[in-house]
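Subset of chains shown; positions unchanged.
Chain lettering (A and B) follows the sequence in which the chains are written, and residue indices restart at 1 in each chain.
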């Protein structure tokens, strides 16, 4: 089982050397943790990457900061100088994150089928269940209450935090990080309507997840109907996302919390999908698309770029009036037409065809 | 525990006979699985139900296809001819779905109270907990980590896949299929405001679920306050749906993922609710209503039909301009009024009353 955080510390000089950063100030300064810039903590390292927060440098209680070369000149005290201070800071911060350390082993209250293959250096936690024919790669952490079903494959170096479900024959790549309550490979929602009600379409595909993927808490990814649902390498999924059967998510795409993606939709590489966006089924989203939060994606987006939709919040009276005004638009157009007639203007009624994207 | 999929195979003739379909071609052809039409797999059966995909018939690698009579003429090779090729195909496909087979029994790591009633032919998986007074019908699969609380009732032939929660006194009908992480019968969200903060309304009702209901992964259905929350026969619920206390969902209604339904709302029979729609509390939705995805259902829908709402996605600059234009509507109406005055037109200001449905 993982060990509790202990008294880790590094000198500023050690950190400079290990991360190839320029040292400014006292190389022997002892750094015992990392903190936010404002207020900062004595003995800790902080950082400044946002020019608007530069003023906080003067007042921070942090023992040292990671800054760019320009800020380093202004900040006369102990510092590490980096081209990308945020990235350098978080790489250092990982040294202080002991939460993923563990000793290999298997808890007595884990249930591992005789025919499951468990790699070297794994920890299998209490109440975990690994069924027949499942395979867990080397150095995996399978936390309490996780369930790995028949024939499922977990790549080496993966961490299933707790209560994670991996369905039959589903596959996670190397270094997966899956948070509590995620369900990978539940049945896809497939039905044929009949006069007697809905008849089930069996979901015979699985879920195939690439390397270096994070899957957030209580996120659900359904297995495919006839083929697999596919999550590319480097994809990052936040909490409570729903990915329906037969979707494909391209490499390095990041999706924020509460997004729902309907079946068979294909999302490109390096996309960023904002929180609570809803994405229709059977559409395609190009590489390098950014969808803003709560957007209603009804149709394919074929070009890279930023997209959004929706009406922002207003005081309730303003909102009610706005809805009323939108509903009066037919009347506005009629009034315009009447005026145009009186003025003997050429009629310009605009394109009255209905939208083809909803 | 369920057995791994093995080498199932049927001849095309056997399939024709079992499902009363017309056989075209080689009755002895061995069918070892089912696949999508494009590209299809050698030795597998596929289908074509969509006229737009008819062209794929020529190129498929499938050994045989299920088609309608018209397509069968065009497709000269091995086929099964059906009135409804999709339905026929998926009925055949179920033969190849071995994922729900299981041997009756009880895992040593299951916890079953002495006073729980377990029917014949059930499997109770590891880490499952069945409390006093609970009742599980015949031939149920209670998967790993499921929790069935005091006095809860599970109908015969049901399958609780894994980590399913069934609260005290809640009842599932026959042949329920409940996916991982579903919570049936959590406390309803009921509070009385007081000057000292919120005071709890105890939730003394339960959840009553009919026969042949599917409940998706991480879906939550709250118990009623004084009476039960009711889910009718044949209802199909996708993942991450929230159904609040005292709702009633009519028979054979299907609800897509991420829908939220506030308390005491009554939804009719045979409705279809699109993904991520939000449905207000204390309203009624008639039978045979279709609500499109992401719709904002603020009021009762009293007639059958299709309903929707929302603004579809746009490039971000277009979206920003659109919001600005909507906010300029008061100005547009003022300008119209001024022109009408100048032209001595009868003033036609339109209905300025605020909407009563929000």
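Just so it is clear, contacts are C-beta pairs under 8 Å (C-beta built on N, C-alpha and C of every residue); 3 or more make two chains touch, one makes a residue touch a chain.
Just so you know, these numbers come straight off a predicted model, no measurement behind them.
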Expanding from the 2 chains in view to the entire complex of this file gives a copy total of 3
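In the analysis below, only the chains that are shown with their structure count from here on.
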Subunit A to subunit B, mean C-alpha position gap in Å, rounds to 25
In the complex, the residues of subunit A that touch subunit B are 109, 111, 127, 129, 131-133, 145, 147, 150-151, 163, 165, 168, 181, 183, 186-187, 189-192, 194, 197-204, 218, 220, 222, 226-227, 240, 242, 244, 258, 260, 262, 278, 280, 291-292, 295-299, 301, 305-312, 317, 319-329, 331-332, 335-336, 338-339, 342-343, 355, 357-358
Per the touch rule above, subunit B residues touching subunit A in the complex are 1-2, 4, 34-36, 84, 86-87, 90-91, 93-94, 96-97, 99, 107, 109, 125-127, 144-145, 161-163, 177, 179-181, 212, 214, 216-218, 234, 236, 238-240, 251-252, 254, 256-258, 275-276, 292-294, 308, 310-316, 319-320, 323, 326-327, 329-330, 332-333, 336, 339-340, 343, 345, 348, 350-355, 358
